[in-house]
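First, the structure itself, so that you have it in front of you.
As you look at this complex, bear in mind that one protein chain is not there, while each of the others sits in place.
Showing chain A:
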Amino acid sequence: MPAPIRLRELIRTIRTARTQAEEREMIQKECAAIRSSFREEDNTYRCRNVAKLLYMHMLGYPAHFGQLECLKLIASQKFTDKRIGYLGAMLLLDERQDVHLLMTNCIKNDLNHSTQYVQGLALCTLGCMGSSEMCRDLAGEVEKLLKTSNSYLRKKAALCAVHVIRKVPELMEMFLPATKNLLSEKNHGVLHTSVVLLTEMCERSPDMLSHFRKLVPQLVRILKNLIMSGYSPEHDVSGISDPFLQVRILRLLRILGKGDDDSSEAMNDILAQVATNTETSKNVGNAILYETVLTIMDIKSESGLRVLAINILGRFLLNNDKNIRYVALTSLLKTVQTDHNAVQRHRSTIVDCLKDLDVSIKRRAMELSFALVNGNNIRGMMKELLYFLDSCDPDFKADCASGIFLAAEKYAPSKRWHIDTIMRVLTTAGSYVRDDSVPNLIQLITNSVEMHAYTVQRLYKALLDDISQQPLVQVASWCIGEYGDLLVSGQCEEEEPIQVSEDEVLDVLEGLLVSNLSTPVTRGYSLTAIMKLSTRFSSLNRIKKVVSIYGSSIDVELQQRAVEYNALFKKYDHMRPALLERMPIMEKTIFSGDGIFTVCLWSVFPVLQANDLLDLLGGNDVVPIIQTTVPTKPASAGGELLDLLGDLSLTVIPPMTAYNKNGLIIEFTFERSNPNPNIAVITIHATNSTEADMTEFVFQAAVPKVCSFPSCILINLLFMSWCIGT
């Protein structure tokens, strides 16, 4: 049997392959050779074969048959074998395979090996892919190595300990004694990994956090030495002494100082020093400054220091380096909630970043801009954001549009401005707005009564230009259907009224119905709009004709609508005006935390379980009505519903006061419906006996599942009587 080819030979061969198929063939051939070599238990060349297997694994070919071979290599005495064996274990094995547990004993032996590099390999493997069982077994060994004086092993043991803690958090206590003098090490590698270990422990356990707070002075001292020590060639990176360690320490200080006055006090000076003395011409200096700023913002620092930090971020924003600008925007986003005013000062720079070419920076700037919008700057900011919406990538448009809608809703200075802004968004990014924006917009337009004429006119003009953006078309057709009479009569106060005839309007709406660009939903909107115009326009014949044509449309939804409208014309013409009259103002249910009185309605149906309903509503000032004394009949299989109603007909329930608190009185009255005694009518009277107005009154009716058929319960909400009654 000839010796298996060397790794580099294999690589060379594979590189000559001109097609994917050729490469696959070569690899399969080699895999077959490797497999037979494994079967022959060839000890000499096993390392070579596994190395080749790892290469093929990187290219994406299956290599699982080498897993056991890796274990054999680990058990070998040769360093070469161990090295490639451990690498193979880390790349091919993980805790999901049962074989990995076989490694435990090998690793244990290697952790006690005489050669430090073998110990290092074992620590590395355990720290990368050790499962919880392995960690539990070997934690003691790791803890021993954490106390050794060999810095090479000590730093690896520290990171291995981090992995152990992640896998088995209960073992954290075990490593506590070993951490005692970790920070007095001189070796920077050990210091670095020790800080990582301490950080992990502090993040996981509040007890550890308070325990380690006493280390703050020591950390501050180490940091000071790093800054003041002058040039040290071994740790120097671009003129700064061990920036990685500085950053790590700053991060740990951040965790220790958060929420704690004393620790924050102790770090104030050193933070100010780092912030003012760090050289910013190279990336390393900026990395340290960035970390310092984040630390200052997180701990309880004095206000002067905070202002310094935000100004540093502001300087970062003006930096030519894109990376710096990116991290500055990211950190400003984090701090905008807490230090809003300070960040506002940099608003113009942030808005300029919207025009940057870099996609990542643009996204960050957009998020930050939305966070900075308030009542004072809404007009200016909106101009910038709309301009941004025009020119940004399609990926952004949906988020930007939603953000603009939200901001406009919160801070709109006037209704006209609000509607103009929405129109602008619909016309520039119409196809990217979210689906729920159409009903929201319709509701907004309905509520701005004085703007109806202006709105419908603008929407009509927009439709004339472009019918491809569905949300815009839907809103427009809805509005034309509602306010077509205003459009035709030319009564617009805000703008120059346009001359439009009924036929022109119907042309546009019919155009939408036949256009290929319209989705079925849009077609539904326009058909309904045409129908509504039958009560507002005089050209009835044309509308009747359109409606009857669509009675045979292929689209089932359209067909149904057309047939029903046809029926309206033919048999129910007397109802048509009432059905198609103007929509009333729709109240949006705004769920604010306070001020919701939820009244639970379930006493009439004694079969219910009280608790289920209360669970449904989540109990915000829920006032359950006390059960009445209606006797329960055993539930019969089919006619449960009738039985329930049947109960009611047996007794008459007296009226009751369900709620009487803070001036709000809610009364229930029960009676049988007159034509049909099987129907119970429950009337709820809510009375406001105070002199002030009660706002945000939300009516929620909880209905048991049994009674969810519409035939069973008709809730007739008479708003008017609520508003007038005092």
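Things worth noting here:
FYI, contacts are C-beta pairs under 8 Å (C-beta built on N, C-alpha and C of every residue); 3 or more make two chains touch, one makes a residue touch a chain; residues count from 1.
Everything that follows uses one rule, which is that contacts and distances are computed from a predicted model.
A chain of this complex does not appear here, and its UniProt-recorded name among "V-type proton ATPase subunit", "ATP synthase subunit b", "AP complex subunit sigma" or "DNA replication complex GINS protein SLD5" is "AP complex subunit sigma".
Only one residue from A:R251, A:R315 or A:K544 touches the chain missing from this view: A:R251.
Interface note for the absent chain: among A:F65, A:F79 or A:Y572, the touching residue is A:F79. Taking the whole complex into account, chain A touches the unshown chain at residues 3, 6-8, 11, 15, 44-45, 47-48, 51, 54-55, 57-60, 62, 78-80, 83-84, 87, 91, 94-96, 115, 117, 123-124, 127-128, 152, 155-156, 159-160, 162-163, 188-189, 192-193, 196, 234-235, 237, 242-245, 247, 251, 283-284, 286-287, 290-291, 322-327, 330, 357-361, 363.
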